[in-house]
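For this view, one protein chain was removed and the others were kept in their places.
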Amino acid sequence: MQLKMDATSLEAFIAREFPQVAQDFSVDEVGEELVVRMHVHERHLRPGGTVSGPNMFALADVGIYLAILSRLGPVALAVTTGASVDFMRKPEAGRDLVAKVRLLKLGRVLAVGDVLIYSDGQTEPVARASMTYSIPPQAGQGPESATGRR
Amino acid sequence: MQLKMDATSLEAFIAREFPQVAQDFSVDEVGEELVVRMHVHERHLRPGGTVSGPNMFALADVGIYLAILSRLGPVALAVTTGASVDFMRKPEAGRDLVAKVRLLKLGRVLAVGDVLIYSDGQTEPVARASMTYSIPPQAGQGPESATGRR
Amino acid sequence: MQLKMDATSLEAFIAREFPQVAQDFSVDEVGEELVVRMHVHERHLRPGGTVSGPNMFALADVGIYLAILSRLGPVALAVTTGASVDFMRKPEAGRDLVAKVRLLKLGRVLAVGDVLIYSDGQTEPVARASMTYSIPPQAGQGPESATGRR
Partner (left out) sequence: MQLKMDATSLEAFIAREFPQVAQDFSVDEVGEELVVRMHVHERHLRPGGTVSGPNMFALADVGIYLAILSRLGPVALAVTTGASVDFMRKPEAGRDLVAKVRLLKLGRVLAVGDVLIYSDGQTEPVARASMTYSIPPQAGQGPESATGRR
C-alpha cells in the first residue's frame, strides 16, 4: 500500500471541494487504517442530544472516500454506489464521533471500504457501515475535479 | 391495513418533534404506499448541483419512519437499526426528490420498509433504500414522545 | 424495455450453464416483473421445516440474474458484487418460494435489482433482497459463456 495524500492534503482537498461540510471533519490518522473525526455541533443532533443517522452516514461516506483518495491521489471522481449501515448504540451526547476506516478493495472499477464509528473515547462502536464506490476510467491519470462527485 | 394518521397529522408530528428538518419534507400521499417529498434547497446540494447521499438517506429514513407512524399512531419511539442504500442515477438539478415507500413488515419488535426515490417527474429511480426499525415494547400503547428517536 | 429472452430460453440457459441448481428453479413470468419459482425440496430445509437463509439468497440471486439476462441476452458474464437481504417472516413449510423481481437499473457497468420472496399463495413477503451486478465490457456483444460467473 502506497499513500499519495497525508492528513493535511486530505483536509485541504475537502476544504476546497466540499466547503459546506469541511469544517465538520478532520483527519486524525492516515495509513492502513484511516481515522476521521466529526466535530459534533448542535445542528447534527436529534432530540435527546444524539447525532442523527444521516450525519453518521455522512461521516462513514467521507471517511471511506478519503481512504480512497489517500491511495489514488486527489482525483475526486469516485461516486458512492451502495451503502449498508447498522446503528448499534446511541452515541454519547457531547462527544465527537470518530470513524475508523479500512479500505478492503481498490479495484480498477469498484472500491469497497468499511468503517466502525465510535463516540470519542468509548470502546464499543455506535455504528458500522460498508460502502461501495464506482471509480471512473480516468481516475489516477486525469486532472483533479470534484464535479462528478455525488 | 388500518391507517391511524393522515398526511396532515404526520406533517404536524414532524413539525413538533423534528423542527430542524420539518420544512424540508411534505407528505404527498398516505396509504398502501406513502409518498414523501423533499423540497430541495441549496444546502442539500453537492458540487454539480445534485442532492448529496446523506440527504437521500435522510429522505428514505423519514419516509419509512412516517409509514410506520401512519399505522401505529404518533408513538415516536421507533429507532433505525439498519439500512441499505443503492445510488443508481444522478438526481436532476433543480427538482424535488419524491420517495415512494412500502412498509413490508410491521412486527411486534421489528419493522421493515423499502423506498424508491425519484427526481420529481422522472420515471427511473435515482436511489433505492431499505431500512429496519426497532419498535419499543410500549409502542402503540404509551403516551407520545420522541426523545428516544435517533 | 425490450426482452431478449423468454421463460423457455432462460430455463434452457440455466440448465446448460448451472446444471447443479437448474432443477430447483423455474421461470413463471418474464416482463416488467420477472417471477421465479424455487421448488422446495428436503435438502433446502433447516430444522423446523423452513427454507434456509442461504437458499433464499440463492433464489434472489438467480432471479435478479435472470432479469438481467432477459434484457441483455445470454451473455452470462454478470457477477454479483453486493447484496442486502432482510428476512422478515418464516416461510411456510411445504410450499414453494416465489420471487418477484424488478430490475431497477441496467447500466453500462452496473445493474441493480430487487426482489420480494413469498411462500407460494401467501400475500406477505418472507424476505426482501437487493443485489448489484458488475456487467463486463463485452456483455451484449460477445459470445455466450458462463465461466466468469460466480
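Think of it as A, B and C in the order they're written, each chain with its own count starting at 1.
Here is the rule we go by: contacts are C-beta pairs under 8 Å (C-beta built on N, C-alpha and C of every residue); 3 or more make two chains touch, one makes a residue touch a chain.
Values in this document were obtained by computation on a predicted structure and should not be read as measured data.
Engineer: List the displayed chains that the omitted chain touches in the full complex.
Structural biologist: Among the chains that are shown, those touched by the missing chain are A, B, C.
Engineer: Which residue among A:Glu11, A:Asp28 or A:Asp86 touches the omitted chain?
Structural biologist: Counting the whole complex, the residue in contact with the absent chain is A:Asp86.
Engineer: Tell me which residue among B:Ser70, B:Ser84 or B:Ser119 touches the hidden chain in the full complex.
Structural biologist: Hidden-chain contact among the options goes to B:Ser84.
Engineer: Name every residue on subunit B in touch with the hidden partner chain.
Structural biologist: Where subunit B meets the chain not shown: residues 81-82, 84, 109-110, 132, 134.
Engineer: Determine and list the subunit A residues touching the chain excluded from the picture.
Structural biologist: 84, 86, 88-89, 104-105, 107, 112, 114, 116, 124-125, 128, 130, 132
Engineer: Could I get the residues of subunit C that touch the absent chain, sorted low to high?
Structural biologist: Where subunit C meets the chain not shown: residues 17-18, 20, 43, 46-48, 50, 52-55, 57-58, 61, 79-88, 90, 146-150.
We adopt the following convention: only the chains that are shown with their structure count from here on.
Engineer: Hey, how would you classify the chain contact layout here, line, ring, star, complete or other?
Structural biologist: Per interface graph, the chains form a complete graph.
Engineer: Tell me which chain's centre, taken as the mean of its C-alpha atoms, is farthest from subunit C.
Structural biologist: A
Engineer: So which chain ends up closest to the centre of the protein, judged by Cα positions averaged per chain?
Structural biologist: B
Engineer: Express in whole angstrom the distance between the two chain centres, defined as the mean CA positions of subunit A and subunit C.
Structural biologist: 33
Engineer: Specify, in ascending order, the residues of subunit C that touch 2 or more different other chains.
Structural biologist: 84, 132
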